Structures are given as structure tokens and as C-alpha cells.
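Right after this comes subunit A.
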Amino acid sequence: MTMLRHAAVIATKDLRSELRTKESINSTLSFSVVILLLFAFAFDPSPDMIAEFGGGLLWIVFVFAGALIVNRSFARELPNDCIDVLVSSPASGASLFLGKALASFVLLAGVECICLPAFGILYNVTWWRSLGGLIGVLALGTWSMACVGTFFSALTVNLRLRELMLPMLMYPILIPSLLSAMMLTNTLLTGQPIPSDFTVWLRLLIGFNIIFTTLSVYLAETVLVR
Partner candidate 1 sequence: MDERNITFMFYGLAVAWGLLALYAVLLGLRERDLTKQLDTLKRMVEEKK
Partner candidate 2 sequence: MSGPAVAAAGVWKYFGDYPALRDVRFELGEGECLALLGRNGAGKTTLLRILAGLSGASKGGVAIDGGDVRASATRARVGWLGHSIGLYDELSARENLRTFGALYGVKAATISEWLERVNLSHVADAPVREYSRGMRQRLAVARAFLHGPRLLLLDEPFTSLDDKAIALLQGLLAAARADGATIILSTHQIREAMELASLVALLDRGKLVHYGERTTEMLNDPGYLYRTYGSAA
């Protein structure tokens, strides 16, 4: 329907702008790989240590990468007041938000596709044994970050201390989804499928995504019409 069509237009515009300027991709990628290296130096983890906190470590890298990417999401509209043109177009606030969240999701997924093999090499983890489950959990976790992150990027776009404010607001609110993602990724990295008592985390992650996507889509219009 038209909302999704408008969202797609905004998403392709965002991705094209990003691929042309690479203003957030470069910094995010190098930043993520550096963190992976630092952890390797700091812990020099043995395989069973990896089984215990591999998922946590991976998600810490993704969370930092996420904050860098979503920070630029609405900031990109400020030069030349492009935000005014978008808001005055027939596209609703919700489709603007969805388009931007989609673009951030794709960028973040790109960074993850590079970090995961790097993680596998640095910590010699055969992460692809239960690949299906892993991709599912990564997608859910990444969407929760893209959704909440992009919404808060819209919320804080006009503030002075935006770079500082966004992560500070975003991280505590994302704790339930990050916690679930870390628990699930931990077991999936070691190759076993999600154990029965862990399905509760999967339900939490899915519930979190549903609640916050609806809230964001519903409140986007209020936030964007200044």
C-alpha cells in the first residue's frame, strides 16, 4: 500500500546517499573490527569461554555499530532542510520513519555480515552450524535496534547534544531485546538449536519488536510535525 511504497522510496534514497558518501559505513566498520580485536587481546578467550560470552561480545559490537548508524539517520536530512520537503510531501510521518528504519536495518545487517566472519576467524568459532536460527535472531535483534534507534534519531534530531543523547536514551530502552538476543546468540553460536527453556527469550524478542514497531509507527507523525 502507499505507506510501504513511500517507505521504499525513502529507504532507497537513504541507501544511495549512504553508499555514495559512506559517511557512516566506514567509521562503523572500522570501529566494530577494532572492538573485536580489543576483546581478543583483552581476554584471549578459550573455546569454552567463547561458548559462555561469545553472543554477548558480538552484540556489544553490534550495539555500538547500531548507535553510529542510526545517529546519522535523520541527521542526514538536516543540510538544506530536506526534512521539511519530506514532511510536506504526501508521505506520512510513519512511512518516513519506516523508510529510514529500513535503511538503517540494511546498513546494520551489512556491518554484521562482515563482523560475523571476522568474529569467527578471530575467535575460531564455527558459527555457521545452526545458521538458520542465528540469522533469525540477528535479524530480530537488528530490527529492534534499527527501529528504536531511528525513532530516537528523529526525536533528538534538533537537539544540541544529539550524538551524546541518542545512545544514552537508546541503550537502556533496548536492554530487554539485547538481553534476549545475547542469550539466544550464545547458544546458537555453539551450534545447538534453541533449547526449550530459551524459547521464552525468543517470545520476548518478538514481543519487543512488535510493541516498539507499533509504538514508533504510531508516534512518528507526532514527533516529525514539529
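The candidate set was assembled so that all candidates are chains of the complex that A comes from, given by their letters.
Here, a residue touches a chain if its C-beta (ideal position, glycine included) is under 8 Å from a C-beta of that chain, and two chains touch if they have at least 3 such contacts; residues count from 1.
The model shown is predicted, which means the values in this text are computed figures rather than measured ones.
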Problem set entry | Complex partner of subunit A (touching, any copy) among 1 or 2 | 2
Exercise. In the complex formed with candidate 2, which residues of subunit A make contact?
Worked result: 2, 6, 9, 12-13, 16-17, 20-21, 79-82, 84-92, 221, 225-226
